[in-house]
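Would you mind keeping the following structure in view while I ask a few things?
Only one protein chain is missing from this complex, and each of the others stays in its spot.
Per-chain residue numbering starts at 1, and chain names A, B, C, D and E are given in the order in which the chains are listed.
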Amino acid sequence: MFHHVKELQFNARVSKPDPRFARLLLEQFGGPNGELKAAMQYFVQAFGCRKPYPDKYDMLMDIATEEFSHLEIVGATIQMLLTGVNGELKNAADESDLMKTLDGKAAKEDYIHDALVNPHFFLVSGGTPTLTDSNGNPWSAAYIMGMGDLTVDMRLNMAAESTAKLVYENLMKFTDDPLVKESLRYLMTREVAHFQMFQAALDSVQPNFPPGILQSDPRFSNKYFNMSKGEDFKGGWNEGPSIEMGEEWQVIEDPLQHVIETDGLLKEVAEGTDRTEQSVQRDNRALSKERKGEVDKATLPMNGEISWSTYGSESEEMADTKSNGKANSKNK
Amino acid sequence: MFHHVKELQFNARVSKPDPRFARLLLEQFGGPNGELKAAMQYFVQAFGCRKPYPDKYDMLMDIATEEFSHLEIVGATIQMLLTGVNGELKNAADESDLMKTLDGKAAKEDYIHDALVNPHFFLVSGGTPTLTDSNGNPWSAAYIMGMGDLTVDMRLNMAAESTAKLVYENLMKFTDDPLVKESLRYLMTREVAHFQMFQAALDSVQPNFPPGILQSDPRFSNKYFNMSKGEDFKGGWNEGPSIEMGEEWQVIEDPLQHVIETDGLLKEVAEGTDRTEQSVQRDNRALSKERKGEVDKATLPMNGEISWSTYGSESEEMADTKSNGKANSKNK
Amino acid sequence: MFHHVKELQFNARVSKPDPRFARLLLEQFGGPNGELKAAMQYFVQAFGCRKPYPDKYDMLMDIATEEFSHLEIVGATIQMLLTGVNGELKNAADESDLMKTLDGKAAKEDYIHDALVNPHFFLVSGGTPTLTDSNGNPWSAAYIMGMGDLTVDMRLNMAAESTAKLVYENLMKFTDDPLVKESLRYLMTREVAHFQMFQAALDSVQPNFPPGILQSDPRFSNKYFNMSKGEDFKGGWNEGPSIEMGEEWQVIEDPLQHVIETDGLLKEVAEGTDRTEQSVQRDNRALSKERKGEVDKATLPMNGEISWSTYGSESEEMADTKSNGKANSKNK
Amino acid sequence: MFHHVKELQFNARVSKPDPRFARLLLEQFGGPNGELKAAMQYFVQAFGCRKPYPDKYDMLMDIATEEFSHLEIVGATIQMLLTGVNGELKNAADESDLMKTLDGKAAKEDYIHDALVNPHFFLVSGGTPTLTDSNGNPWSAAYIMGMGDLTVDMRLNMAAESTAKLVYENLMKFTDDPLVKESLRYLMTREVAHFQMFQAALDSVQPNFPPGILQSDPRFSNKYFNMSKGEDFKGGWNEGPSIEMGEEWQVIEDPLQHVIETDGLLKEVAEGTDRTEQSVQRDNRALSKERKGEVDKATLPMNGEISWSTYGSESEEMADTKSNGKANSKNK
Amino acid sequence: MFHHVKELQFNARVSKPDPRFARLLLEQFGGPNGELKAAMQYFVQAFGCRKPYPDKYDMLMDIATEEFSHLEIVGATIQMLLTGVNGELKNAADESDLMKTLDGKAAKEDYIHDALVNPHFFLVSGGTPTLTDSNGNPWSAAYIMGMGDLTVDMRLNMAAESTAKLVYENLMKFTDDPLVKESLRYLMTREVAHFQMFQAALDSVQPNFPPGILQSDPRFSNKYFNMSKGEDFKGGWNEGPSIEMGEEWQVIEDPLQHVIETDGLLKEVAEGTDRTEQSVQRDNRALSKERKGEVDKATLPMNGEISWSTYGSESEEMADTKSNGKANSKNK
Partner (left out) sequence: MFHHVKELQFNARVSKPDPRFARLLLEQFGGPNGELKAAMQYFVQAFGCRKPYPDKYDMLMDIATEEFSHLEIVGATIQMLLTGVNGELKNAADESDLMKTLDGKAAKEDYIHDALVNPHFFLVSGGTPTLTDSNGNPWSAAYIMGMGDLTVDMRLNMAAESTAKLVYENLMKFTDDPLVKESLRYLMTREVAHFQMFQAALDSVQPNFPPGILQSDPRFSNKYFNMSKGEDFKGGWNEGPSIEMGEEWQVIEDPLQHVIETDGLLKEVAEGTDRTEQSVQRDNRALSKERKGEVDKATLPMNGEISWSTYGSESEEMADTKSNGKANSKNK
């Protein structure tokens, strides 16, 4: 269950209205890397963790709830940047006020020009935030991703925090308002903090590479196909050992010739790796069994109905029991 | 700022897994009439009310927060209905378990059939809810609407509650699970409650018709054009007085002839109404001034910066001051 | 079947080209509250009424057809506002004309600036309207809603008319052209008229609350959860009787505590209402039977094929028969 | 202005309900090649023709209006195929009827199975058509195209009619209902008729190749780059003369080598063509002047306001005058 | 398999940065008529031709690959037009450089103004191309069309080339940069070349009208319904013989009257054509059998597995065999 208090998590303020920056800031309200995306992504991922990984559930809901609170900060800032717009729209009968409002701008011409910066603020939302990005595209759940697997979801979240951090960094170049910059810097910093939380969560799952369960085929896991000819370069991605698995990169300089010679790679052989088909199968079975066991034990109903919450003192006991093994320690 | 407690607002439970009903229930998780739509619509509308209409802000945030809590109930129910899916997917290496899991269904054929009910549960989300409707369309902010005007927004919200109520009613026909039905009935009932809250809020704004500020043109406000010929009917929409304005409906039986005779309606005259161009202009000016005043007084910065919240004891005082006039009484 | 006459329903004119206002006006051509949305929403809803509610079918098709005619007015206005753009684009070989056209603006710089106001007018549509909103989002059927139930659909339509009315009101602030304002005012007024038609249609269905068939659970229909703490207010939405059902609002001041004490609301009891579980079940059955009967009687095929129209004199007779009971009186 | 009569253009009937075929038929109601797409595409294109090409405007509006009438036929057919769904949903309180309705299918299991065929029919639209394709994607204005140029628009329309024709052809394989097939065959045939109308309109514009105004660069207009190696073939597309311009195709067998030798094609020379840079420039200027003149003459305001329609006898006179030159003959 | 070489197919260059034109040029990068649309449309259509029509497969892959190469040219041009943006964004700590960069523009105000031209370049993509149209709509696969039938697909492709050609023509009016114009002219010309390739491919399929297999119903194939009254015109689309089928157009001047008289067209009779129901059925069967045979013979597996490619010398032989009949001659 969610609660709300009317105080913002951060004391967001603006020095004066600025509809242009309000449009830019929409990117973090309803954009693909913005606060709603983050909030919903972690919230949705949390459902799958509730039973098998209650420590990750706790962390995801802590961060999701903070991101909802950040969404509120961004929306409040946009609302303040649009101060005056709603009142002016209420002035539907008389145009004389257009000569004295909106931060000193006088003419109707200017007013129309402001409207073109983002017509939705003036025609549709009446001077309140719209759930779009800075180009007016409505927010879409296509932005959020979760795969029901911690080794993938934590990496998705680290990527999401990276993009959000950079958008805030970029936004700061387009305002001179020190109060707005202060809020942006706070929000930017929290993305850095969250990144590290997700990384810690990923590290607590071992092994976490490759993502998921199945091991890669040793014949193909360390091959580098030189598909773009001319001005070729070497780097850690095509020479030396691969980072996670420590296999030696093998460059295929002429992919077409190679593909023809290997009958479309069917005759490819493993090189530069100690892994074998046998070791792969063994690892697949072992990890499969372990991860399935973790999930099934916590989710499959013993007898009768499935429930989500317990209420009252019970819930405390359940939490105590569940924390064994999963969480380093319990904090109340 | 939002908070979260791990208990659900309603003790949602399911009797047994049912991926098919999980797909149907998505309609209220990520569908156009679902809980996220309601939550976000009221949340976004609230920004504009914060300063000029703090009582409506309070109500919108109360309901928005409850809708987020309902979104959590729906998601938790879907997660419980998908029990077993995630564990089975972790069984990546060995297929033998397919013979004994998932509620007694045996063959891989059945498993594939389940996947076709909604491939995203099995391929993409790993047995967790997806933020789509029941046909797999991702949630879009195009679903939410707010116009920065209480006389419109409250009507939008009453419509939204109506649709949500009916979808829950329809959903109940497609499950036999008494525990699921219990949750659905609770959620359905709350839509009825919220409808009446929004209606009360609309009634507290007077006048609230027509929506917005500007009065309608008396030459056109009570004309009924008979645009669809054959099997014509009479009803309160084309005979007798109009409901809100009490003007007598005037039916134009042959619109083409009428349009030609009136030079494209330019020569239309008012009939069946006491309103005149003068009365309209007078009302426009009066309401314009009043509503603009309400908004400007509460939002335009007196001196220097604009802020959203006050912290500590200050905030209580501010609330006391603001409640005069707007709210019937204050409750702490 | 539709027909078309080349005269517009309203004699739309513009004083001079204005590509900027053309962009703004797109909001009502291809936007979420615009004329196409209204036309298609009523048109789609009408299918379900054809047999069981022929009077509502008549009304919906009258209004839908008028909205198509309004869509034509808006499109024609945009086309006139873009006068000169298409001709200039045909001037593909020689740039000298850029010095004398487009309302006195001289330089290519201005021409490019115009293009940035909405590139689609210049690059894609060749100076004709595009079916998008004012920010360039293509019209989507996600905007239209209909639930196959008059008590919901009429409320959706009243909300739709409210938003459309307000967008026209807002648009009027961004043009000085008296001829354009004249058309906008006509279109705005018709939304007010349609609102009252839909309200009359809703009132003719009794009972119409709650929307749909099923009654609400008396334990939850008049509870108000105070989910947003601080600066709380009272109003008709949380004190006194609820508007439609006349139940006394019961405020739950501390929802978390309440939820824990009631085992997730499972132990909630009804207060402030005379309704009981028995009365609810009785009402459900009665209304269910009545509404199902109305629909089934009119739609289920007696024998053999199902058809939509009758042709020739037959159709007149059928209409006579059908009007009994449904329509107040028949008009030919 | 549009009118509506309640008779369908074609006497659409169905033999019995069939929710599965109703889902498939949605493809032509709200799909990318369906009737709404056609109707809106021609309707939108027509705006630009109104003044400069009134004969094409007449044709586009004739066909657009017919397509709206076909949309009505498709929607009516879907509604008839869903007979029984709405009534059954009204049966919200009592489930006993589930044993006897819906074409003999007995169990609730079957009812749920029907719902999964397209949940929107059962949960959202209440047994009425939804404006989506057969996979549930909402109709989008991204489907419609018009470029403000007859040589392009007519080709777009011929392509649109081709796809619509083939979808009807495919649909016929998935129903045994002879009445439904009869309607489908009618609709399919009309696409063939419309194709030929658009082709005649295209032929009446001379020259119509290349589309638009500007001639192609003779150095590049007849080159064929062999970009996909292996199993190469010859055909009218890479040997002999090109169809429209009669230039000899020149195959570039090794594009990489060729690009390097010609400094990225900057040094390319014209071969197999008589056209020269001079002839191109001359043609560009001539056609530019002609087409610009046609448009400007008809659209640029002489003095004062711009209007769309004339009313009364005037309109007849205007039509007489305008038909000279544009239309072969006038028909009243 | 695709390969890449780092040289562009055309030596694209720009004279100086121009973020405004970069925005306009996006139309051909990620717009509905742009290079990605063309590349993906032909690429997707090619799959179905691989086995039954290897000559068309060769052509489609030649052109698709060229379109990918054009996408690269357009993207590279946008990147060059955005020169300076990425570097400036890296200047995150110090704003002093804003006084001297970006082509002489000095003030931060100008920098902000540039950002508003397309915020995504500055906030999200860091000065690199975004896969949207010029209004910021993300590219959608709804733009691409293919029906698995050459008589339709080739017509779709001719339409696509027509629109792409005209967009390039329009773009040329909005830049003065001679180097950019040079690239645009090259790209425009290639659309003209591709158009003719697709037309030749269409002509090589006989018969190719009507699209698909089924013949049209002779009662409806040459009727013209006069659905839009007033200012009617005559042309090749409603008088004389139809172009493809040579049937005489029959105008139905009063569609409503006609529909009623013919019982909803059920009693319509064929006029102005020699085709009969018998001839139609005969043609349907013949063409059906032929086209089905072509496809089945090439695709249905003889024995065991289905494969796509052969590798090594085999592939040459296969190609030799296949080319008989399909291709005029073979070229290696």
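By definition in this document, a residue touches a chain if its C-beta (ideal position, glycine included) is under 8 Å from a C-beta of that chain, and two chains touch if they have at least 3 such contacts.
The shown structure was predicted, so the numbers you read here are calculated from the model rather than taken from an experiment.
Enquirer: By the document's own contact criterion, which visible chains does the hidden chain reach in the full complex?
Expert: Counted over the whole complex, the chain not pictured touches A, B, D, E.
Enquirer: For the chain not shown, which residue from E:132, E:189 or E:221 touches it across the whole complex?
Expert: E:132
Enquirer: Looking beyond the chains shown, say which of D:23, D:155 or D:291 touches the absent one.
Expert: Missing-chain contact among the listed residues: D:23.
Enquirer: Could you list which residues of chain D touch the chain missing from the display?
Expert: 20-21, 23-24, 27, 31-33, 117, 133-137, 166-167, 169-174, 176, 227-231, 255-256, 259-261, 263-264
Enquirer: With the missing chain put back, which residues of chain A would touch it? List them for me.
Expert: 5, 7-12, 32-33, 54-55, 58-59, 61-66, 69, 137, 140, 142-143, 145, 147, 149, 151-152, 155-156, 158-159, 162-163, 165-167, 169, 172, 185-186, 188-190, 192-193, 195-201, 203-204, 209-214, 216-217, 219-228, 230-239, 242-245, 251, 255-256, 259-260, 263-266, 315, 318-319, 322-323, 326-332
Enquirer: When the complex is taken as a whole, what residues of chain E touch the one chain not shown?
Expert: 1-9, 11-17, 30, 36, 40, 43-45, 47-48, 50, 52, 58, 61-62, 64-65, 68-69, 72, 75-76, 78-80, 83-84, 86-94, 97, 124-132, 138-142, 144, 146-149, 179, 212-214, 281, 284-285, 287-289, 291-292, 294-296, 299-301, 304-311, 315
Here, only the chains that are shown with their structure count from here on.
Enquirer: Would you mind naming the chains that touch chain A and likewise touch chain D?
Expert: Of all the chains present, those in contact with both chain A and chain D are B, C, E.
Enquirer: With over half of the numbers shared counting as same, classify the chain D/chain E interface as same or different.
Expert: Interface between chain D and chain E is built from largely the same residues.
Enquirer: Superposing the C-alpha atoms of chain C on chain E takes a rotation of how many degrees, nearest 5?
Expert: To map chain C onto chain E, rotate by about 120 degrees.
Enquirer: Counting only Cα atoms for the centres, state how far chain C is from chain D in Å.
Expert: Those two chain centres are 27 Å apart.
Enquirer: Where in chain C do residues touch two or more other chains at once?
Expert: Within chain C, residues 1-9, 11-12, 32-33, 58, 61-62, 64-65, 69, 88-89, 91-92, 124, 126, 132, 135-138, 140, 142, 147, 149, 166-167, 169, 172, 212-214, 227-228, 230-231, 255-256, 259-260, 263-264, 309, 311, 315 contact more than one other chain.
Enquirer: Classify the chain contact graph as line, ring, star, complete or other.
Expert: If you draw each chain as a dot and join those that touch, the picture is no line, ring, star or complete graph.
Enquirer: Let me know each pair of chains that touch one another.
Expert: A-B, A-C, A-E, B-C, B-D, C-D, C-E, D-E
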